[in-house]
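The structure is given below, and queries will be raised subsequently.
The complex appears here minus one protein chain, its other protein chains still in place.
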Amino acid sequence: MTTANTPSPAPAATTRRKSPLGVAMIGYAFMGKAHSNAWRNVASYFDVPAFERKVLVGRDAAAVSEAAEKYGWAETANDWRTVIERDDIHVVDICAPGWMHAEIAIAALKAGKHVLLEKPLANTLAEAEAMTAAAQAARARGVQSLVGFNYRRVPALALAKELIAEGRLGTVRHIRAAYLQDWLADETSPMTWRLKKETAGSGALGDIASHAIDQVLFLLGDQVTEVSGRTHTFVNRRPGAEGLEDVTVDDAAWATLSLASGAIASVEVSRVATGQKNSLKLEIYGDKGSILFDLETLNELGFLDATAPIREQGFRRILVNEPEHPYLEAWWPQGHIIGWEHTFTHEIRDFLLAIDGGTAPSPSFEDGLAVQRVLNAIEESAAAKSSIIQLAGPPARTAPFEGA
Amino acid sequence: MTTANTPSPAPAATTRRKSPLGVAMIGYAFMGKAHSNAWRNVASYFDVPAFERKVLVGRDAAAVSEAAEKYGWAETANDWRTVIERDDIHVVDICAPGWMHAEIAIAALKAGKHVLLEKPLANTLAEAEAMTAAAQAARARGVQSLVGFNYRRVPALALAKELIAEGRLGTVRHIRAAYLQDWLADETSPMTWRLKKETAGSGALGDIASHAIDQVLFLLGDQVTEVSGRTHTFVNRRPGAEGLEDVTVDDAAWATLSLASGAIASVEVSRVATGQKNSLKLEIYGDKGSILFDLETLNELGFLDATAPIREQGFRRILVNEPEHPYLEAWWPQGHIIGWEHTFTHEIRDFLLAIDGGTAPSPSFEDGLAVQRVLNAIEESAAAKSSIIQLAGPPARTAPFEGA
Amino acid sequence: MTTANTPSPAPAATTRRKSPLGVAMIGYAFMGKAHSNAWRNVASYFDVPAFERKVLVGRDAAAVSEAAEKYGWAETANDWRTVIERDDIHVVDICAPGWMHAEIAIAALKAGKHVLLEKPLANTLAEAEAMTAAAQAARARGVQSLVGFNYRRVPALALAKELIAEGRLGTVRHIRAAYLQDWLADETSPMTWRLKKETAGSGALGDIASHAIDQVLFLLGDQVTEVSGRTHTFVNRRPGAEGLEDVTVDDAAWATLSLASGAIASVEVSRVATGQKNSLKLEIYGDKGSILFDLETLNELGFLDATAPIREQGFRRILVNEPEHPYLEAWWPQGHIIGWEHTFTHEIRDFLLAIDGGTAPSPSFEDGLAVQRVLNAIEESAAAKSSIIQLAGPPARTAPFEGA
Partner (left out) sequence: MTTANTPSPAPAATTRRKSPLGVAMIGYAFMGKAHSNAWRNVASYFDVPAFERKVLVGRDAAAVSEAAEKYGWAETANDWRTVIERDDIHVVDICAPGWMHAEIAIAALKAGKHVLLEKPLANTLAEAEAMTAAAQAARARGVQSLVGFNYRRVPALALAKELIAEGRLGTVRHIRAAYLQDWLADETSPMTWRLKKETAGSGALGDIASHAIDQVLFLLGDQVTEVSGRTHTFVNRRPGAEGLEDVTVDDAAWATLSLASGAIASVEVSRVATGQKNSLKLEIYGDKGSILFDLETLNELGFLDATAPIREQGFRRILVNEPEHPYLEAWWPQGHIIGWEHTFTHEIRDFLLAIDGGTAPSPSFEDGLAVQRVLNAIEESAAAKSSIIQLAGPPARTAPFEGA
C-alpha cells in the first residue's frame, strides 16, 4: 500500500473482467437499506469493477417490490434458494436476520457465490464454526467472503489502525471499549424479535458488543485469551401483542478481556444508557500515545502523542476529512463531513476490489468467529459468577486486513 | 405543517403528474458531484415526484462523458443552449461557475424550465437583479426557481429555525456568524480562478460570507438595514502558470449588520483560519434562550433554554438524529449521523415537491438578491473606511420558507 | 435544608462557642498542603466557628518548620502523641500516610479530639473496622470524625447528588465510574512508597478506586452487595535506590458492583492511561435522565432530562458556578471557575459546622469502611479468577450526608 488514503489498492485495469458482477441482496430492512445505499453509490466515488444490482430477495412480494424500486434493484425474488443458483448472480449480500445467516451463507458459498454477510456472523458458536469451515473451503476455490463489521471502514478508525500499526501508541496497555445506546431505556418500548433469545441469540451482547470486540481485535491485531463477563436485563417484561411478554436477552453487558499481547480490554454495552444514542466509544492507552473515538462524532479522532514535549501534549481532535485520510480522497473537500452510511460504501468498495483481485477480503469469517468465541465466553463466564474463562487457541488468521 | 420532521408536506398522491420530470444539470465539478449525489439518492429516501436524470452538460466532451457515467446521467451534451430548449427537459440544475449564472438562469427560465441554481446568485448586483426579475416573471407563469443555500436544509439548522420561530429564544439581540476555512492558509497554494475578481467576483465574501448572511436572514426571518464592512487579502500573490500572480479578491472579511428587528449580527469569514476546515459557526443570543452551531459537527445543535431554573441551565448538545427532527425520519435510526452532502438531497426533495405542488420553493432568487445586496454593501463600506452603508428597502419576500 | 447553596445550614449564632477550636495537622506533603490551603481560607468565604491553626506535626524538624511558616501554622511539633493530648487542641487533621491512619486516628478519638482523616480510611480492612468502632464510641461522647472523600464537595457532584435525590434521573440502572491518571505511564518513572504493598496497601485501587466507589455510594445513597474484580500491574519493576525494584501493587483495576437497589456499577481505574491526567469520570444512567462528570472539568456537570420532548433532548453542560449552586454563593460571580483545592475548603467548612452544631459530619468512618469492604472484595475476587464475591451486610449508616 503506497498511499494512506487507498486502504486497498485498485488492481491494474488489465485484470478487470469484461462482464459485470451480478449482485443479489437478501433482506431489505435497516441493513438492506444501508447496503442498498452503498451499492447505489460506490461506483460514483470509487474505481470498482463493474457490477449490476440484479435482484432483491424477500418473502413478502409486495414489500420487496416496493423496496426494490425505492432502493434501485432491477428485479425481485421471494426465494433465496433459487436466486443463489442463478448463473448471472456472482455476489450474494446477506442482510437477513442472524438466525438465517448460517443456512444462507453456507448454501451461497457452496453455490460458488462471493458472500457479504452482515454481522454478527451467527447466533450460535456452532453455526459460526460451520460457516467458517464453509468459507475456508470456498476460499480455496476462489470464492470470497466478508463479515460486515462495517466500523472497520470508518475513516477515523482506519486511521487509528494505521497509527497503532506504525507504533505511534507504543505498547498498548489497556483499552476501554463501550457501546452505549438508549433505545430500550423506556420500559414501555414494545417487545420485538430482537428481545427474544430464540430469534436474536442475545441482546446488546451480539448486536453491539460484537462491534466493540471486533474493534479491539482489529485495531490491535490481537487475540483474546481470557474473558470475565456479566450480562443483565434491566427491563424484564415488555408489552407485546398479547400483554407483557418476557424479555429473554440481555440489555447490558460487561467484560474484561485479556489479550495475547498482555493488554487488557474492558467492554461495556447497554441499550438503556439514556441520552447515548449510538455511542461506540474507544479509548486506547499505550506507553507512547493514546487514541479516543466516539461513533456519534465519527469524522473525528482523538490522538495524543506522548513523545511530544510535555508542555505541548494534549489530545488533538483530528477532523478525519482530508484527502490524506483513508477513503476520503473520494469524497468532499476538507471539513465536509461524511455520514455513517459510508462505512458500508467503503466496505463494498474493498469487497469488490478483493473479488476482482482474487484476494481474501477482510474481516473474514474467521474474524467473525473470533468475535463469536469471545461473546460465547462472556455468556459462559456470566453463567459462572463472572469467573474467568480461558479461550482455546484462536482461529487461524488467514485474511489480514489489507489496510494495515 | 403538522409534524416537525416533514419540512414541506408531500402533496396528495392524486396530484402527481404521470410522466417523469426530465432533469438537465450543467457543470460536473465539486457542486456537480454533490448535486448528482442528491439526484441519485433522493427518491430512495423521500417520496418525491418521478424524475429522470437525463442529461449532464459540459464543454469538455470526454470529461463530461466520464462524469455522466460515474454520477449516473443518461446522456451528455456540450452546449447548454440546446439543452434548455429540449421538450423533454423540465428542470435545469445550474452548477456552472458564478460568472455564467445570469446568462444560463435567465435563458432557462425564459424557456420555461424550473431552475435550481447554486449560490451565490451572481457575481454582481446588476446580474442578481436581472435574474430576480426573470424569476419573478417565470414564477407568474408557474415556472419555479431556487437558489442553493443548501445549509438551510441542515437538519440542525432547520430545527434552529423552528425553535426561533416558536419563540424559544425570545427576542434575539445579537448573532455571531463566522465561516472559517484554511485552504488558503498556505501561501504557496496555487492561483485559481477563484482568486481572480473577473471570474469569482469576490473571494471569501461571495463564497462563504454569503452562506453566513443567508443563515442570519433565514433563521431570524429578518432584513438588513445597515452594514459596516471590511475585507482583506493576506496573501497577495500566489504561484500561477507564469510565476507569481496577483490575488485580486479578499481572503477574509468582517461586517456588522443592523437588522430591521433591532438585532445586530457580526459576520466574519476567512480562508486562512489555520485549523478551521469548514466551520460555519453560528451563535444566536435571545433574551429567553440561545443557539450554537458549527458545520463541522452538523448533526448537533447547541440550545440553552433560559427559562429553565438557573440551577439547571446549560447549553445542551442535541444530536439532531431523531425521527422527530427535520428530514431525519427518512434516514437512519437515532445516533447514526448523516453527512454534509445530504443538505443537497433535502434541497432537491423540497424543490421537487414545490414544483409538483405548484408552489414557490425557498430560498427564492429574491432571497439570493437580498444576500447579494448585503455583500455589495460590505464591499461599498470597505471601500469607504468601513463607514456604515444604509440599505435601500429590502426585496419583496414572495417565497417564505415552507418549513417555518 | 432550605436553600440549595448551603449544603449544611449554619447553626444559629447563639450556639457558637466563645473560644476558638485549636487545630493540629499531622503531615505536610501533598495532602497537608491542600488541607492547609483550606484551613487558611475557609473563614474568608464561609461563616464558620472560630478556630486557630495551632500546630503542624511532622518528624523532620527543619522541614516541618519550613512548611508551617509557608502554610500558616503557628507552631510545630515532631511527636503526634504529645500533640493529641494537649488541652488546647480540639481538632486533629490527619494527613499522614495510610499505614499510620489507624494508630493516630484511634488515639486521637480516644483523647477526645474531633478527627478529620484523609482517605482511604486505612490500608487494611481490620484497621478500618477498628477505626470505625473507635469513631462510633467517640461519637457517642460527642466527638466527631470525617473521612476525607473530598470529591463529595465538588459543587457539580453535590448538584448531581441533589438532582438524583430529587428523582430527576428516575430509577438509576447503571453507572460507569472511571478514574484515569497517567503518572506511571512512563516505565522509567521511579519507585516510591506508593508502589509497595507494605506501605501503600494497594495501588490505584486504594488511591483512586476508593474515590470512584465512594462517589457511587454517595450519589446513589446505595450499598454494594456483590463484587467481581480484577487488578493488574503493567510495569512490574521500576528504578529504585538500588537498581530495579519490584512493584508490588496494582497500577490498574476493574470491577463490576451490584447495588442493593438493583443498579450495576462498573469501575475502572488506571495510573497508566496516557493523556488522562486526573480524570474521575462518572456516567449515571437512569430511566428519566442521566448525568456526566469529569474531574478535569470539575466546574461542569452534564445533565440530560429524558422527560423533555425528544426533539429538545441533549446533554446540557451546566457551568456549576451560580449562586444557586452548592457552595458557590461564597465564591465569585458566575462563570469565574474555582479550583480543585476548594473541595477541601468545603469539606472543612462542613466539618466545622457539624462540630459546632453537635452533629455527625459526613462521610463518616462507616462510609469509609463501606468503601474499604468493596476494595477488599475486589482484591478477593481478583485472587479468585474474578469470581463474584458476596458482601456481608453493609455497615449501619449512622451519618447521612447533610447536603442530601
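Should a chain be cited, it is by its letter among A, B and C, assigned in written order, with residues numbered from 1 in that chain.
Please note the rule applied: a contact is a pair of C-beta atoms (placed from the backbone, for glycine too) under 8 Å apart; a residue touches a chain by one contact, two chains touch by 3 or more.
Computed from a predicted structure; not experimentally measured.
Within the full complex, the chain left out of the display is in contact with A, B, C. Considering the whole complex, the residue from B:286, B:326, B:339 or B:368 that touches the absent chain is B:286. Interface note for the absent chain: among A:325, A:342 or A:385, the touching residue is A:325.
Of the listed positions A:239, A:314 or A:358, the one in contact with the omitted chain in the full complex is A:314. Contact between subunit A and the absent chain runs through residues 4, 159, 301, 303-305, 309-319, 322, 324-325. Where subunit B meets the chain that is not shown, the touching residues are 173-174, 176, 178, 182, 185-187, 228, 230, 232, 234, 252, 254, 256, 262, 264, 266, 268, 270, 272-276, 283, 285-290, 304, 306, 313-315, 381, 384-388.
By the touch criterion stated above, the residues of subunit C touching the omitted chain are 30, 34, 36-37, 40-41, 43-44, 70-72, 181, 183, 276-279, 295-299, 319, 321, 332-342.
Rule of thumb we're sticking to: only the chains that are shown with their structure count from here on.
Put simply, the chain closest to the centre of the protein, by Cα centroids, is A. Pairwise, the chains sharing the most contacting C-beta pairs are A-C. The two sequence copies subunit A and subunit C touch through a face in which the numbers common to both exceed half of the numbers used overall. Comparing mean CA positions across the assembly, the chain most remote from subunit A is C. Mean C-alpha positions place subunit A and subunit B at a centre distance of 36 Å. If you average the Cα atoms of subunit B and of subunit C, the two centres end up 54 Å apart.
Subunit A and subunit C have CA centres that are 42 Å apart. Residue positions 319 of subunit B are each in touch with at least two other chains.
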